[in-house]
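Comments concern the structure below.
Heads up, one of the protein chains got dropped from this complex, but the rest are sitting where they should.
Letters A and B mark the chains in the order given here, with residues in each chain numbered from 1 onward.
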Amino acid sequence: MDAPANPVALRAEPVRDDALLRATRRRALLSRLLAHGALILGVLIVAFPIYMTLVGSTHDAGTIGRGDVPLVPGAHTVENYATAWNEGGGRSQTTPASTMLVNSLIMAVAIALGKIAISILSAYAVVFFSFPGRMLAFWAIFITLMLPVEVRIIPTFQVIVDLNLGNTWPGLVIPLIASATATLLFRQFFLTIPDEFVEAAKIDGAGPVRFLRDVVLPLSLTNIAALFVILFIYGWNQYLWPLLIINDRSMETIVVGLSKMIGRGDAQNEWNTIMATAVLALLPPVLVVALMQRWFVRGLTETEK
Amino acid sequence: MQRKVIFRGRILPIALLLPQLAITFVFFFWPAGRAIYQSLLREDAFGLSQEFVGLENFQDVLSDPNWVNAALNSVVFSGCVAGLALGIALFLAVQADKSLRGVTVYRSLLIWPYAVAPAVSAVLWLFLFQPQVGLIGRWLNAAGVAWDYRLNGTHAMILIVIAAAWKQVAYNFIFFLAGLQSIPASVLEAAAIDGARPARRFWSIIFPLLSPTTFFLLIVNLTYAFFETFGIIHALTSGGPGQATETLIYKVYVDGVQNLNLGLSSAQSVILMVLVIALTAFQFRAVEKKVHY
Partner (left out) sequence: MATLSLRDVKKSFNATQVLHGIDLEVNDGELVVIVGASGCGKSTLLRIVAGLETPTSGQVVINGRDVTGLEPADRDIAMVFQNYALYPHMTVFGNMAYGLKIRGMARDEIARRVQAAAEILGIGPLLDRKPKQLSGGQRQRVAMGRAIVREPALFLFDEPLSNLDAKLRVQMRAEIRRLQRRLGVTSLFVTHDQVEAMTLGDRLVVMNAGRPAQVAPPMEIFSRPADTYVAGFIGSPAMNFIPASLDQGNGSARLPDGTLIPFADGPRPGTAGTPITLGLRPEHLEPGDGPGSIPLAVELIEPLGSETVVHGRTPAGMAVTARLNGAFSGERLPVRIAPAHLHVFDADTGRRLDPA
């Protein structure tokens, strides 16, 4: 081994560039401060409208109408929520929030479960069988990906009128159930189920229906859960379709009902009740996301790929 | 694609497909066909008779200054919403991708506006920007800005852009963060060793590698701003003041539901369908091309 060329130089005290070191530390600190600052600001912007809504739901209509909403909660929480829950608010609108919440819940759950059910069945048929017209059926479903309900809203509405389904639950739910995305997701997943499973099922004498129930459905449970979160939110947040289909006050959903309450957005509105209703309208889907965050993120990033 | 091992049978698979296909035909193809058919017809004022007018409805739509106005509004609105929501979300995602104390808390707190319905988001922002009641609305007026979204078209546009973008930031944030986390750490380390400082690393490495995600989100955001924001506009401005915030989808609603002009409304629907199909096809083609690995 070579001896160090200059042992003295090696042992000499190393040069330290203090200015550079300080600049480096400053940059690292700044980067962290920037990140924290930006994220805190982001969280505040996200949270502020909700906070003010919460605050608004705790004051009386007069305080808000005068334009004196303070930044801290008031003392009218119970009565505001009680009014919203039992009577509803707004001068032209009196459906109680409790009724609208139940309606929204029925709609969201029916859409989510309906979409999942028909998507599993059709994906199962397309993946596990070979029959004439298989590809045609697949493409017929696939192409609907390109037609969001808003685009074909008027003719679809006419179809509902022709079928006499206006103001009915089936009329509200069924047109929103067909979903190419869910079908594609399940198809993708079914294609990854190993052939050995199918062979084993056949050797055990299990038919296609039994295989679906005993093997495919249990394997799909996490996918179903993830998809349910996404579809529940999708269903809960529907606006244009219920607005067109439902005239019956007793079937009003809370998202549509809330927007009807604000009318032209006048200062004389019963803002306290409106804000309480807004809190009730956003609480269920937000809770679903908060409680099922892991599934939600997974469901979202996987369905949209 | 097809599996190798399958079940036999013809009746069963068709029975399984039936619910999906039936709904698809009754609520997709029938209405779509009907829209195309109606777009070629014209009804008289009393709805008593129809006549075939060819492409006249399309000519009328495309030469209608109100429709052109709505198209321009749509472009401005969706451009602003997409730009704002993408820019803010990307910036926040880059910050949240750093290894920081409490970063998972930030992430959780940033994603939940996704769950808020567009129309509810509209109500939340209305409560802040209402000129007499809202905190920011009053503050703006006190500061000498004559803020009233009910009178000023620009103000109305700003308000619906904020309400629409606010909700979409959460969605974009989730995807940008996932995209950032899928960039191999060693590639960024290699860039650091090559001498690239963070800003340079972002523009020369991270941003190009994120471009498939960005492109996907751009299409999704445009589609969102075009169609799913109906609730925001309906709840906040009803297309007004004047027609300052009337977008294409809102105009379909106004002409079809309020003015009951089915021919014109159908022609507009058909134009929108073509637009969506073009966007989707564009996205599929670009996705095929843009994969780096």
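Here, contacts are C-beta pairs under 8 Å (C-beta built on N, C-alpha and C of every residue); 3 or more make two chains touch, one makes a residue touch a chain.
Given the structure is predicted, the values throughout are model-derived calculations rather than measurements.
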- line: Result, missing-chain neighbours among shown chains, is A, B
Query: Which residue from B:Ala191, B:Val220 or B:Ala244 sits in contact with the chain not drawn here?
result: B:Ala191
- line: Absent-chain interface residues of chain A come out as 1-2, 4-5, 9-10, 12, 14-17, 20-21, 24-25, 27
Field: Residue ranges of chain B at the interface with the undisplayed chain
entry: 184, 186-187, 189-197, 200, 204-205, 208-209, 292-293
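The rule is short, and it goes like this: only the chains that are shown with their structure count from here on.
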Task: Please name which positions on chain B make contact with chain A in the complex.
output: 1-10, 12-14, 16-17, 19-21, 23-32, 34-35, 38, 88, 91-92, 95-96, 98, 100, 103, 106, 108-128, 130, 132-133, 135, 138, 150, 166, 169-171, 174-175, 178, 197-198, 216, 220, 223, 227-228, 230-231, 234-236, 249, 252-253, 256-257, 262, 265-266, 269, 272-273, 276-277, 280
Field: Contact footprint of chain B on chain A as seen in their complex
entry: 27, 31-32, 34-36, 38-40, 42-43, 45-50, 52-53, 56, 64-65, 67, 69, 71, 117-119, 121-122, 124-134, 137, 140-141, 144-148, 150-159, 163, 174-175, 177-178, 183, 191, 195, 198-199, 202, 207-209, 211, 233, 236-237, 239-240, 243-244, 255-256, 258-259, 262, 264-265, 267, 269, 271, 274-275, 278, 281-282, 285-286, 288-290, 293, 296-297, 300-301, 304
